[in-house]
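Note that this complex is displayed minus one protein chain, with the remaining chains in position.
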Amino acid sequence: MKHYSAFAVAREALRYHTGWERAWRSPEPKKRYDVIIVGAGGHGLATAYYLGKNYGIQNVAVIEKGWLGGGNTGRNTTIIRSNYLQDPSAAIYEKSRGLYEDLSQDLNYNVMFSPRGVMMLAQTQHEVRGYQRTAHANALQGVKTEWIEPERVKQLVPIINIDGPRYPVLGALWQERGGTARHDAVAWGYARACSNMGMDIIQQCEVTGVRSENGRVTGVETTKGAIECDKLGIVVAGHSGQLAEMAGFRLPVEALALQALVSEPIKPCMDVVVMANTVHGYMSQSDKGEMVIGGGTDGFNNFTQRGSFHHIEETVRALVETFPMISRLKMLRQWGGIVDMTGDRSPILSKTPLGGCFINCGWGTGGFKAIPGSGWGMAQLMATGHSPLTEAFSLDRFKEGRFIDESVAAGVAH
Amino acid sequence: MLILKCPYCGVDAEETELTAGGEAHLKRFGPGASDDDFHDYLFMRENPKGVHFERWRHSNGCGKWFHAARCTATLEVFGTYSAQVTEPPKEIRDAISAKRPGWTWREFS
Amino acid sequence: MSTRLANQGRLIDRSKPVTFSFNGTSMQGYQGDTLASALLANDQMMVGRSFKYHRPRGVVASGAEEPNALVGLGQGNRFEPNQRATTTELFNGLTAISQNHWPSLEYDIGAVNTALARFLPAGFYYKTFIHPKPFWKHVYEPFIRQSAGLGKAPDKDSRDADTYEHFYAFTDVLVIGGGVAGLQAAKAAAQSGAKVMLIEQTAHWGGRAPVDGGTVNDEPVDKFVEQLVSELETMDNVTLRSRCMGAGVYDHGYVLGYERLTDHKPGTQGPRHRLWRIRAKQVVTATGAIERPLSFAGNDVPGVMLASAMRDYVVNWGVTPGERVIVATNNDDAYRTAIILKQAGVDVLRVVDARPSAGPLADEARSLGIRVDPGKAIAKVKGVKRVKKVAICNQEGIGGAREEVECDAVAMSGGWSPVVHLWSHCGGKLIWDEANAHFRPDPDRPPLGANGEGFVVAAGSTSGPLALGEVLADAHAAGKAAAKAAGFKPKNTKAPQGEAETEAPMQAVWLMPAKAEVQLRMKSWLDFQNDVKVSDVQLAAREGYESVEHTKRYTTLGMATDQGKLSNINGLAILADALESEIPKVGTTTFRPPYTPISMGAIAGEARGEVFQPIRRTPMHDWHDRNGADWEPVGHWRRPYAYVRAGESVHDAVNREVKNTRENLGLLDASTLGKLIVKGPDSGKFLDMMYTNMMSTLKVGKCRYGLMCSENGFLIDDGVVARIDEDTWLCHTTTGGAERIHAHMEEWLQTEWWDWKVYVANVTEQYAQVAVVGPNARKVLEKLGGMDVSREALPFMEWRDGQIGGFDCRAYRISFSGELSYEIAVPASQGQAFWDALMEAGKEFGVKPYGTECLHILRAEKGFIMIGDETDGTVIPQDLGLHWAISKKKEDFLGKRAQERSHMTDPDRWKLVGLETVDGSVLPDGAYAVGEGVNANGQRNVIGRVTSTYYSSNLSRGIAMGLVKNGPNRMGEVIEFPGTDDKIYKAKIVDPVFYDKDGEKQNV
Partner (left out) sequence: MSEPISALNHASFDGIARIEECGLQGMITLRGDLSDKLVTKAVKDATGQKMPGQREAFVNGETGVCWMSPDELLVLVPYAEVEAKLAAMQDALSGVHALAVNVSDARAVFRVSGPTAREVLGKVAPVDFSSDVFQPGQIRRTRLAQVAGAFWMDDAESFRVVCFRSVADYVFKLLKVAAQPGSEVGYY
């Protein structure tokens, strides 16, 4: 594989860039793999990558019904943070954030991780206490966050209105090394690295059945024929329930629409990510200059990848109130994705009732930031049967009443 | 932006007058129920890509809960009906059969 | 040069000159001009810089599809970046600035990128800027961000000077687009009696037809349009709105209309934009078609323009973008431009037609003396800031054997693409039309509405046909079909007869010349704004970014502010060719709303400032405000946090209120607490399910503190329940809990126990409720006179109806402070008067109002829990030592089964205790107590946390409550709480009741 560098680009320029090779191969499936991952989104590709990198398991296929990175990996608002309250969440998101720090170098693909800082505004006394609690928890979890006062908020975000008539800004939880990354590049970078290890990424191939014998997975049926495997990882976000059904078990998840929007691009005016949970909105500015805005989910099951417009209205009015200068910017594009929500709004990374079959789902609104950590933990779980990163996120927690509830500190968990 | 007809006040209510209430026709399990039954009652939701039965409340309206039969893949509404039933009425099931022959949902078809 | 013609210009009024400025230069136009036409009339060819290479950019289109002519419009609190000059109506005093350059439009440092373009192909940033690691954030990214972005950001503190509003409309048929097709479809639909609404994004009716010409029923088409509009205006069931764009089509017939009310006359009274939320049974999209550019080298140089746009500028605004024009085309329509230019006196040097032969329009052009070159192509346009000359070659071939012709403008036409956006927003599917080389709506796969049937019909050129006669016939049929689908019976009428000159077939030309060599392809633009060229799409395909979504994202094709209106099909075709596939197999990217960008202000609507969100006010709100209330939002309510006097800090005020209430008399506005009436023969049974306590056994006249849990076992609310009579209870909820708990009760009554005879009513706001608290509480009530409030007549945890001070009231002898305390409810309309009476009568007893923080401290001193502090959605009553409030006798209540799960009965759960710092200081809010070592993820093990912490002025020390692992069994143990200030706070585990442990003060 050709190494990416400025030098390589310059060299290629001399021959009009005709010498670049494919970023990833596009092979036909083999008859058998050690591991099959269903779903070539960020989480699936990262799982495959760390299986190869950390455990030497490289006879791996990643099967994708559409195009790699075409699901929620490519339609989120790209925020990366780990300032979670509960220990298991903080552990996996901080692992993830740490991996993002070096991901471009690790993958030799610039994923544009930009640790520009993530700020969660406190606009009620209740939120002040919630975020101060999070700050205390983070300090013990090894997550570097701090509570900052309104003056510092205004200094970091000059366009913010800190003394709005409805909800003055009382302070914020600040994670300096949180930020954003280029979402597509994360999927593409992992795909290229996986392909380079000899793994097969098989796009346009839909899994239609899961084969098993004696309670253990033996392979999958696909639109490109049956493929055998020893272990199977299901990492398909919005369609987890359908895959689980093929594998003979059920999941406590529901599919909801989540929406986001961007403004037209403008020159840089906001260098950090701001989340305002009291009014339900968050915003950052992309490298391209667009204000990237996200809000909440619809309340009903929906597989259309379209949401209801009133959620866009609610989000935009919250942000116009918080950042009045955006009133005369224009919404360029709105879109939706399907997110799967669990009973406690935290993900499931778990063994399943089917031997050798593992599930990674339920990321709800917060999956992008977790991609490297989730892949790392899933790879460990699939390779060794145990991972401290995924342990608390098991399927059986709901039966025991052992929830991982992040809404405790913040209304939403993007 | 869904519109559902509230069977109680007859209004074609748009989504902003309504509150979604999740899966319909749940059987409550209380004290004495097994761990599995209780778990399924609270968490194991139907999540079909297709015909689905769910609860809604006309919260910015007459305040009544009602049931809706809806397709989660196209958002087609097959009908709305009373909250005070434990299973979808026949006319609703027939209406679905006319549009989606062979449909199933839980034990219903 | 581009210039105003002596005549022509059907939309301008030459008697009304308009003065405006561009980049500080004063210019003149006419009323009826767009900013773009006025700029062209002033020979302002270059109007901006492109996104990536900062190349000079000129006007390329005449409408919403314009990617280049974006300006910063207005000033100060009315400044708006990225406004399209082509859709900006000119007005006196308009100020515009060009974008994306420094220091000026003419001399832009960023233009160095254009020289480096070869080193900056699609996706170059994924391959570079990787090392050294810190450079991305600190060097590369800031540079990229600064050179990217388009318009200037509004000032950081600017406040939009305009207002916005929403409006709901309901119609049987909504027609989007006021061209001939939309007008005809609206008429055909309206003739059925259906309620019809027709919206048009521009200020004019008729769309392109008056420019393109032709006849309808043997009359000129512009006359036909005029008649049709006046006819529609007289129909009662038709509403016409111009300057109102169909922005998006959503599920169940919901359509957003974006009406621009004062953009063309800023500062006039009324809202600037109105966002229409239209519900239509049927939607007709008559959104026309957009001409495609041709991909040849230098097609981005200012002066290269869509042929149709050039025609528009001549006919509509009397402006020609050039004096010596070359027309390049693959279809007959562009000949209309050549003919119109020629007729307007412009030198049309030649028509370069990629096809071997053309139709009758070409003959007409020839007859006017225009040279037509069949089978030819533009090899390259030369010029930097404007067109200087054009090199012409054979279409077949790589672009050799060129002939150079000097000229100052190029009109190009690559064929027409229907505007399928609105059809596609909600799931309508497309089919590829080989003859016209475009995607058009597939009538068999429309977007589906609530009834599962199609709810969108495409009409006119949106659905494929381009000739006037076919367009009218199609639109007429579409209007009737929509009316029928909306439940009306269309009249049996015939479509008007439209005639236009017959045209020869177009020929798909995706690259000019067909086998252009790489040096040309690297200069052939697909996306003008984002600088995506033919070679970039080919590179993406070569590197495996094969999906159209991959290519779009890798190259940024179609991601500019025009969202690919000009570039999509051309890009797809190049991609299909590179993949050796077919265009329909490659497919399109997803069309998402809005059609063109809409203002955030319009989306927010009226919800700004004072009406951003409702603020709920108690009857005494204004009094609190006048008396120093430091407000705290609690849900949508506002409650006084403390009453701050002159010279006091908030903290001082709280301490004063705490002491005064314990020593004298405090008044709390408790009106926000929810009050629900529960009545009926099954109410006792019902409340026994709702609460963990037994409520059915409560005696009439008595009160009981109750806990509510969710079915999942967690505490969700608490409050005092009073039994009013045999079958009536009154349940208090927390502030902001009334609606939630009312809904919770109704849910169970309506959906689970619907045969139980219980009615619930929310009477929260019927009452103003005042907590009269402190050693002097009884004295002040006795002074006011009325009902007997003595210890004997009104014992603790009982209530009575009566009068106090002449006010009808209900008095509850309950206490959340541990003091002698009454909560008195009076009708809300009497609330302020009652409060005044208490304040007046209480003077001699040291009465002072107190706020929520004092309330919190008083309850914490007594070890009372607060929902939201001690609970956070993960806490069960057992954690809080509230076993006494959980009935053992009941078989069932909501949450009971959940609380039996293994994790809920785990003896290691964290339990409520009091915490006293060893040194008397205040524990930090939210601090965690640490145990030994770290967990498997390297996180410090924790054994508890602070849930409430205050300075108690009564005890002159910090007091706190917390949840600690096995806490109640560890009394006296000192545990450590690391602060975020690097200090370690040591606290002793104690009983949570800090003050008056025996309750002597409240039971007097």
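Lettered A, B and C in written order, each chain numbered from 1.
In this section, a residue touches a chain if its C-beta (ideal position, glycine included) is under 8 Å from a C-beta of that chain, and two chains touch if they have at least 3 such contacts.
The structure displayed is predicted, hence computed values, not measured ones.
> Please work out which displayed chains the absent chain touches and list them by label.
B, C
> Out of C:E323, C:E606, C:E648 or C:E663, which is the one that touches the chain we can't see?
Only one listed residue reaches the unshown chain, and that is C:E606.
> Among C:S230, C:T268 or C:N492, exactly one should touch the missing chain; which is it?
Considering all chains, including the one not shown, the answer is C:T268.
> For the full complex, which residue in C:Y691, C:Y767, C:Y950 or C:Y985 touches the chain that was left out?
If we include the chain that is not displayed, C:Y767 is the one touching it.
> May I ask which residue of C:P220, C:G628, C:G701 or C:P827 touches the chain that does not appear here?
The one listed residue touching the chain not shown is C:P827.
> Which residue among B:V11, B:A73 or B:A95 touches the omitted chain?
Answer from the full complex: B:V11 touches the omitted chain.
> Considering the entire assembly, which residues of subunit C contact the chain that has been omitted?
163, 165-170, 195, 239, 268-271, 274, 277, 279, 606-607, 610-611, 613-619, 636-637, 677, 679-681, 757, 759, 761, 763-767, 806-808, 827-830, 832-833
> With the missing chain put back, which residues of subunit B would touch it? List them for me.
Here the touching residues of subunit B are 8-11, 14, 16-17, 59-64.
Basically, only the chains that are shown with their structure count from here on.
> Please work out the Cα centroid separation of subunit A and subunit C, and write it as a whole number of Å.
Each chain reduced to its C-alpha mean, subunit A and subunit C end up 22 Å apart.
> If you average the CA atoms of subunit A and of subunit B, how far apart do the two points sit, in angstrom?
Roughly 31 Å, centre to centre.
> Two or more other chains in contact with one residue: find those residues in subunit A.
Touching at least two other chains: 304, 308-309, 399.
> Which positions in subunit B are in touch with at least two other chains?
Correct list: 1-2, 19, 35, 42, 74-75.
> Give every residue of subunit A touching subunit B within the complex, in rising order.
239, 241-242, 250-255, 298-304, 308-310, 340, 342-343, 398-399
> Given the complex with subunit B, which residues does subunit C contribute to the contact?
Its residues touching subunit B are 250-254, 279, 427, 448-452, 711-712, 743, 746-747, 750-752, 754, 891-892, 896-898, 900-901.
> Tell me, which parts of subunit B touch subunit A in their complex?
Touching subunit A: residues 1-2, 15-16, 19-20, 22, 35-36, 39, 42-45, 47-49, 52, 54, 70, 72-75 of subunit B.
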